[in-house]
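Input: a single structure, listed below in structure tokens.
Up next is chain A:
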Amino acid sequence: MTAPGERVDNSPGDLPTGSLGVLPNNLSNNPPAKPPAKPPAKPANNPPTKPSGFRQFCVLFNRDIKQELRTRQMLSSMGIYALLVLVVFGAAFAHTGPVATSGVAAVLPAGTPASPPTSPGISLISISGGLMWAMIVFTSLLGLARSFKAEKEADGWEGVLLVPLDRSLIFLAKACANLVFLLVVEAVTIPLFYVFFLSGLELAASFWLVAGPLLVGSAGIAGVGTLLATLTSGTRGTDVLLAILFVPVIFPLLYTVVAATTAALVGSPDMALDYARPMVLAAAYDLIMLPVCWLLYDFIVST
Partner candidate 1 sequence: MDSILAEIYSTVLPAAPYVIAAYALIWLVLLAYVAVVISNLKKTEREMAALREELQRQQKD
Partner candidate 2 sequence: MCEEAVKDKKTTERDDKAVVEGAATALADRMLLPLLVAGALLASLGFVLAFTTAPLVVGAEADVPALIGGQMVTHKLLLSQKIFFFHVPVAVVSFIGLFVMALYGLRFLRQRDQIYDLKAMVAAEIALLFIVMTMLSGELWERFEWGVWWTWEPRLTTYLILMLLVIAYFILRAGIDDPERRAVFASAFGAIAFVDGLISLAVTRLIPAGAHPVVFRTDSGLPPAMLVPFILTLLGMLLVAFGLYRFRLRERRLHQQLDELKASYENQKGMH
């Protein structure tokens, strides 16, 4: 089987010669008297070349994005799921107010000033970094699982595999597309998170530094998640298998990124230690794991 870019050349020199090394005359394609003829259809100077890697990447990437934009299925389900996670968190922290001995939230007497009646009694700011990332991890688990399901169902996957290109490019395109989706969902849900849990709390001046861990963490989640989602989509397992594989693998990244986010939100006297060091480690995770995933993807998809 020849790839689209290869030339097909029928001159006798290319015929399989077998163990004899020489073709008997009456078996060659061309009768001995005729000089070897070149196939007339061959283009003269420029055989069709494979499109460059970057072009291929763009095509795949655009394809993924367009597919999602058409149905908006993944984005909307991710967004709604994030919202639901926030609601669960809300229930989790609803009763952190002043509690009477009977266990029911105390009813404050009429004249008490202070915080609005239903705000959490404890300051959530120290755990807010962790909560945020918990939401992101759960949401991305859902999104990653679905991103492959839809494609497999439509049989578009087989078509992509037939194209003779560097399989790792598929990984890059898919991972970037997933990253974009994740960032879009984050752009909507993080402000929501702020509204639900952080408004009224004193955020440190460095809160904008949260963008750093968000970017680095999302990149890692998208890359590793894409590989693992491809892995599990070919197995008998359910979405749970993806979670089983995903959570331990993403744990180091999660650990560093939560540390950095908390440092950014809470503010700390020693930002170099509390923010820069986790950021460096998170970046190291990305720099190590993403190339590993890139290299392994070819093997996984080719099976």
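Picked so that all candidates are chains of the complex that A comes from, given by their letters.
As a convention for this text, contacts are C-beta pairs under 8 Å (C-beta built on N, C-alpha and C of every residue); 3 or more make two chains touch, one makes a residue touch a chain; residues count from 1.
Because the structure is a prediction, the values reported are computed rather than measured.
K.L.:
In the complex, what candidate makes contact with chain A, out of 1 or 2?
P.N.:
Among 1 or 2, contact with chain A goes to 2.
K.L.:
Spell out the residues on chain A that touch candidate 2 in their complex, using ranges where they run on.
P.N.:
Residue positions touching the partner: 17-19, 224, 227, 231-232, 234-237, 241, 244-245, 247-249, 251-252, 255-256, 259, 277-278, 281, 284-285, 288-289, 292-293, 296, 299-300, 303.
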